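I have placed the structure first, in the form of C-alpha cells, so that the comments after it can refer back to it.
All protein chains of the complex are present and in place, except for one that has been dropped.
Which chain is which? They are A, B and C, in the order written, and residues in each are numbered from 1.
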Amino acid sequence: MKKYLYFPGCSLKGSGKAYEESFLAVCKALGMDIRELEDWNCCGATAYMSVEETKSYALAGRNLAIAEREDLDVIAPCSACYLVLNKTQKALKENTEIRRKVVNALKAGGLDYKGTVKVRHPLDVLINDVGLEKISKLIKNPVKGLKLAPYYGCQIVRPYATFDDQHDPVTMDKLMKAAGAECVTWPLKTRCCGGSLTGTVPEVGLRLAYIILKEAKKRGAGAIVTLCPLCQFNLDGYQGKIASKYESVDMPVLYFTQVLGLAMGLPGSELGIKRGIISAEAVLAGGGLR
Amino acid sequence: MSEQFEPKIVAFFCNWCTYTAADLAGVSRLKYAPNARVIRVMCSGRVDPQFVLDAFAKGADGVLLGGCHPGDCHYAEGNYKTLRRMRMLTRMLKDMGIYDGRFRLEWISGAEGDKVKSVINDMTKKVRALGPLDLPGKFKNWDKEIEELEAQVNKGDKDKEAVHAG
Amino acid sequence: MTENKSKKETLPRVGFYICHCGSNIASMIDVLEVQKYAAALPGVAVSREYKYMCSDPGQEMIAKDIKEHKLERLVVAACSPNLHEETFRKAAAKGGLNPFFFQMVNIREHAAWVHEDKKSATEKAKDLARAAIARVRFHKSLDKKRVAVDPNVLVVGGGIAGIHAALTLANAGKKVTLVEREATIGGHMAAFDKTFPTLDCAACILTPKMSAVKSHPNITLWTYSEVSKVEGYVGNYKVTVTRKPRFVKEDLCVGCMECIDACVFKEPKFKDKFNQGLGKRKPVYIDFPQATPKVVLVDPETCIQLKTGKCKQPCAAACDRKAFDFNQKAETKELQVGAIVLSTGFKTYDVARSPQYGYGRYPGVYTALEVERLVNASGPTSGEVVLRDGTHPKAVGIIHCVGSRDAKTNKWCSRVCCMYSLKLAHLIKEHSGAEVYNFYIDMRAPGKAYEEFYDKLLGEGVHFIRGRVDEVTDWAMTPEEEGKLVLRVEDTLAGFVRRIPVDMVVLSTGLEPQPDAQEVRRRFNIGCGSEGFFQERHPKLAPVNTFTDGIYIAGACQAPRDIPDTVAQAGAAAAEALSLIDAGFVELEPNTSHIVEEECSGCKTCVPLCPYSAITFDEAKKKATINEVLCKGCGVCAAACPSGSIRQNLFEDDEIFSEIEGVLAK
Partner (left out) sequence: MLEQKVKYEGDCDKEFAKWVTSQTGGENLRHCIQCGICSATCPLSLYMDYTPRRLINMAREGFKKEVLGSFTIWLCASCYACRVECPKEIQVTDIMYLLKRRAIEEGVYPRRFPIPVLAREFGRMIFMFGRVNETLLVIDLFLRTNWFKFLGMTGLGMNLMRTGRMSLIPETIKNRAELRKVLDALDADEKSKREAVS
C-alpha cells in the first residue's frame, strides 16, 4: 500500500477543521498510510503570492524540501495550498533565477531541494490511486435521495491540475455518485466564489458567493459539496450577510469527504458535520442519515 | 573584452528535408549562429562516415548531420541506413576522444525551419563551451614529438658509437 | 588522397560570380570583399559581382565571360539552388559550357537572411565560396537523362477541386482517373445550400460539373475507392487503388431506388452521415438525389443480411436489374499515370474539443456544417430552421473562430469562417426571421465582393459583436434569460461584458487537415507543413507543386481555402500536369550512381541497400551493376561501398572531400 504525506495548511487547522477531520477519517477507513508533514509552515497562499512572490516560493519551498527527505507524494487538500505548491514546483523547474534565489535561501536555513516531490489533491489520489472500485465496496449506507451540487471552485483544476477537465471536472461527481448521492448538472462548477475577496472587498465577494448558492438552489440541490476550505468558509459563513443583502438561501455546504465518510458509515461526529454554520442535519436526514 | 572562441561546424544536410528547412529558415528570416557551413547531399544516406572523420581531421570543431524524420525519407529508407551507420560512428568517435555532442545527428523536416535555428544555436553553444578540437594542431604536435623521439634515439646511437670508438 | 591529385593537375579556369540580390544579400554580406577574395583563389580566372545575377544581363555576362575567358567551370554565389540552379545551368550552356560544370553557393537563405553580424556572415560567404570553387574542379561533363512521360493522369479526391482538375485535364484530351473515398463525388460543396458572396445555390453550379465528370469519355470515375500504393517516379507512376464493396454492381444499378423503398426497415432509422446525423437513412441508401454516380450502396454496419445473413433481401428482389451482390469483395486495381493531382480536401474542427460551448450538452448548439444542411432546401428539414426540439429559434448566436486562432486548438485563421458565418447569418435570418448575433474577433472579408457582402449583412440588421465568447450555458441571471442559452462575451468595442440569451448557437468551426493526411503524404512521398496541411514546393512561386515532381496539390488539402480559390488552384494544378505531359518527356537529374567495374570487389554490400532494387549482381562477372533508369540518386550505395567503386554523379567522393576541405581551409 502506497504511503503519503499530508499537508494540512493553515485553514484545515482553523476554519476548515471539518475538512481535516473528515479527510483523515476517510483515509483511515480506506486503510491509507498517511502522515502529517513534519513541522510544515504556511504555504504562502495566493494573497501573499500576489505581492511577495519569491517569499511565498520560499515558504512553499521549505515544505517541499522537508517532504523530499521522505520521498513520498504530498497530499494538499486546500486548493490554495495545492495551487501554490504546484506553482512553486513549476517555477523552480522552469525559472533559473527563482530557482537560484529560493535554493540559496533554503541552503541558508540548512535545507536542500532537488525538485522531486509530487503534490497531489485528495480527489486525484482517491480516484487514481485508491480507485472507485475499492471505494464503492466500502459504501455501507449510500446517501440515497441526497441531491448535491458539486462545486470545485477555481484553483483546483486551474491552471495546474492534470487529473481532471478544466472546463467540466467530474472526479468529485464520480465519488459522490459512488456514495449514492445524486449530482445536479450546473455550469458554475468551477466559477470563482470570490472567497479571496470577501475579507477585503465584501460587496464583491458576497455577490459572487450569492450567485453560486442561488444557482445551486435553483438546480434543486439540497447542499453544495466542495473540496476547498476557503470556498466552504465563504459559501457557508456569509449566508447571514447574503440573506440581509439579497435573499436567504439556507444552503448547507459540505466537504466531499464528509459525504463520503457518512456513506462509508462513519459517525457524523468524526466528520465535523456539526461544524457547518448552516446546519446540514435536515438535508442529511432527508438522505436517510443521522 | 577577450575574443570568444567561435567553433567551426560542418553540416551535411539532405536536399529534401533539412536543406529545405534551412531555406525556409532563411525565407522566414529566423536568426541563428553563423558557425555552421552547410554541405548539400541528396540524402543523409549519402554521408560516408569518412566524410565526418575527414571534417574533424581538417579542423572542424563539430559535425552536424541533418536528414528527414524516420519514415519520411524522400528515398524511402535512406535515413534508417544513416542512423545505423552513425550509431557505429558515434561509438568510434568516442573511442577517439571526440564526443560530448561534437558530432550530432538530427531529423529536421522541410517544414521545421525553427528547428534548424534551435539545433544550430544549441550545438554552437555546446561546442563553444567545449573549446577547440583542433585535430590538425594535435597531428602536428604528434608528428613533432615523434620526430624529437627519433632524433633522441638517433642521438643515443651516435653516443654509443662514440663510446665504442673510444 | 584527393588534395594531392588536385595539386598535380593544372587547375581548370573558374569563373566566380556573386549576386547582391538587390540589398537582400548585400545588406548583410560585404559582396565586394567576397568577390576580391575569390579572385585571389587558385584557378579563379574571373571574379565578378552584380546586382541581380539571375537577370538577363547577369546571365548574359556569364555566357559572354565563358566564351571570352575560356572558362571551364562556373560558380555562382546567390540564393538557394532550389530557386535558381537551373537558371545558371542554362547560362553556362548558353556560353557553351556543360551545365554540370557549375556549382551554386547559397549565401542568401543560408547566410544573409539568417545572420545579424555582417563580419561573420561575410566570413561564412567566403568559406562557402572557397568550398564551391574547390569542389567544382572535380565536376564532370554530364547529360540529363530523358524519359518518356505517360500521358494519363490520376486525380485523388472528388471535391470541387478534384472535379475541376479532372474536367480541365479531360477536356485537354488526357485520360483521367478520378478516385474518391466516399460513395459520391461533390465533397463538402455538395452539402452547402448557397455559396458566398453571390448566394448562388451550390447544387446549381456543382451538379452540372458532377454529371459532366460521370459522362466524360476521358474520365474514369472510381468512387468508394482509395489509393493504397504509389510506386515509380515523375512521368511514370504505378498506382494501386482499392475499391470498397458497395454490394451493388455499379454498372447494373440505374439509381431507381426501388430497393430503398423495399428494404425490410420500413422507416429510415440510421444516422445519415451526409446530413450530419440530422436525418436518418436505411441500410441501403444513396447519399443525396444528385449523388454521382447515382448508384445505391449497402452499409455493412446496419444491413441485416450482411450482419447476420438472415434477411429476406426484398431489396435484391425489388431490383429488376439484379444489381445486388452481397458477396461482393473489395478489389484492387492498378494503373499507370504520368502525373498525379492530390485534392483530398479538409476536415472541420471537432467541437468536442471545446466543451465550454456546450455542443452535445445543449441540443440548441449546432456546428456550421449541420446548419448548412438545416438551411438547405434539399436538407432533412427542407430548409426550414427547426431546432432539435421542434421549436423555431427567435434569437441565434454565431460564434466565429471555433478551433481557429487559438494556441490550444489550431493557431491558424481558417480563412473561410468569417464569410460562411455571414452567409449562414443571412440564410438563418431569411429562413426564420430570428435575431442573429455574430461574435467575431476580426472580420476577414478580403475577397472580391466580400467586403460588399459584409456591408449587405450590416444593412440587414444582423448584430456584430467583436469578442470571443467565453462559454455557452443554461445559467440564467435575469427573467429573459430563463430557458435560453446564454452567451457570455466582452463587447470589446463597447468595453464591457455582455450576456446574450439565444435559442440557437452556431459554432463556426475551423478547417483542419484530413485525419489521415500524414499517411497520405507518405504514400505519395510529399511533405506536410507543421500544421499538417500538404507542403507546397514554394509558398509563392510553386504553390501547387510539391517536392516530388509530377505530384501536384489543389484545394484545402494545402491550406484552408474557399471555393473560388480552390477552383483557381485546381486549374493551376491541371495546367502544371499538362505542361509536364505535353512536353512528352522529362529530364532527370543526372545525379545517379554507377559502378566502376574494375574497382568493384563483388562484395554485394550495395545490392540489398537500394530501395529501388536498381542494383543487381552479375554472377558471371562477379560484379554489381546499377540500372540508371531505376536509380533515383540517393547515393546510399556510394556511401556504403567498401572499395569506393560506386560513384554518384555530382556527389562523388572527390567533390565532397574537396568541399569539406574548402569550408575549413583558412
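In the analysis below, a contact is a pair of C-beta atoms (placed from the backbone, for glycine too) under 8 Å apart; a residue touches a chain by one contact, two chains touch by 3 or more.
Here the structure is a predicted model, which is why all the values come from computation and not from measurement.
J.: For the unseen chain, which displayed partners does it touch in the full complex?
T.: Looking at the entire complex, the absent chain's contacts are A, C.
J.: Can you work out which residue in A:199, A:220 or A:265 touches the chain that's missing from view?
T.: A:199
J.: What subunit A residues would touch the chain not displayed?
T.: 10-11, 13-18, 39-42, 44-55, 58-59, 61-62, 91, 95, 97-98, 101-102, 104-111, 154-155, 158-159, 166, 190-192, 194-197, 199-202, 204, 208, 237-238, 240-241, 274-277
J.: Touching residues of subunit C against the unshown chain: what are they?
T.: Interface with the chain not displayed, on the subunit C side: 356, 401, 405-408, 441-442, 466-471, 488-492, 495-497.
As a working rule, only the chains that are shown with their structure count from here on.
J.: Touch graph across the chains, line, ring, star, complete or other?
T.: It is a line, because the chains touch in a row without closing up.
J.: Once every inter-chain C-beta contact is counted, which two chains account for the most?
T.: B-C
J.: Measure off the straight-line distance from the CA centroid of subunit A to the CA centroid of subunit B, and report it in whole Å.
T.: Roughly 56 Å, centre to centre.
J.: For subunit B versus subunit C, what separation do you get between their C-alpha means, in angstrom?
T.: 37
J.: Indicate the whole-number Å distance between the mean C-alpha point of subunit A and the mean C-alpha point of subunit C.
T.: 51
J.: Would you tell me which residues of subunit A are touching subunit C in their complex?
T.: That would be residues 165, 167-168, 186-188, 211, 215 of subunit A.
J.: With touch defined as at the start, can you tell me which subunit B residues reach subunit C in the complex?
T.: Residues in contact with subunit C: 6, 8, 10, 16-17, 19-20, 22-23, 25-27, 29-32, 34, 37-43, 45-48, 50-51, 54-55, 58-60, 71-72, 74-78, 81, 85, 109-112, 117.
J.: Subunit A touches which residues of subunit C in the complex?
T.: 355-356, 471, 473-475, 477
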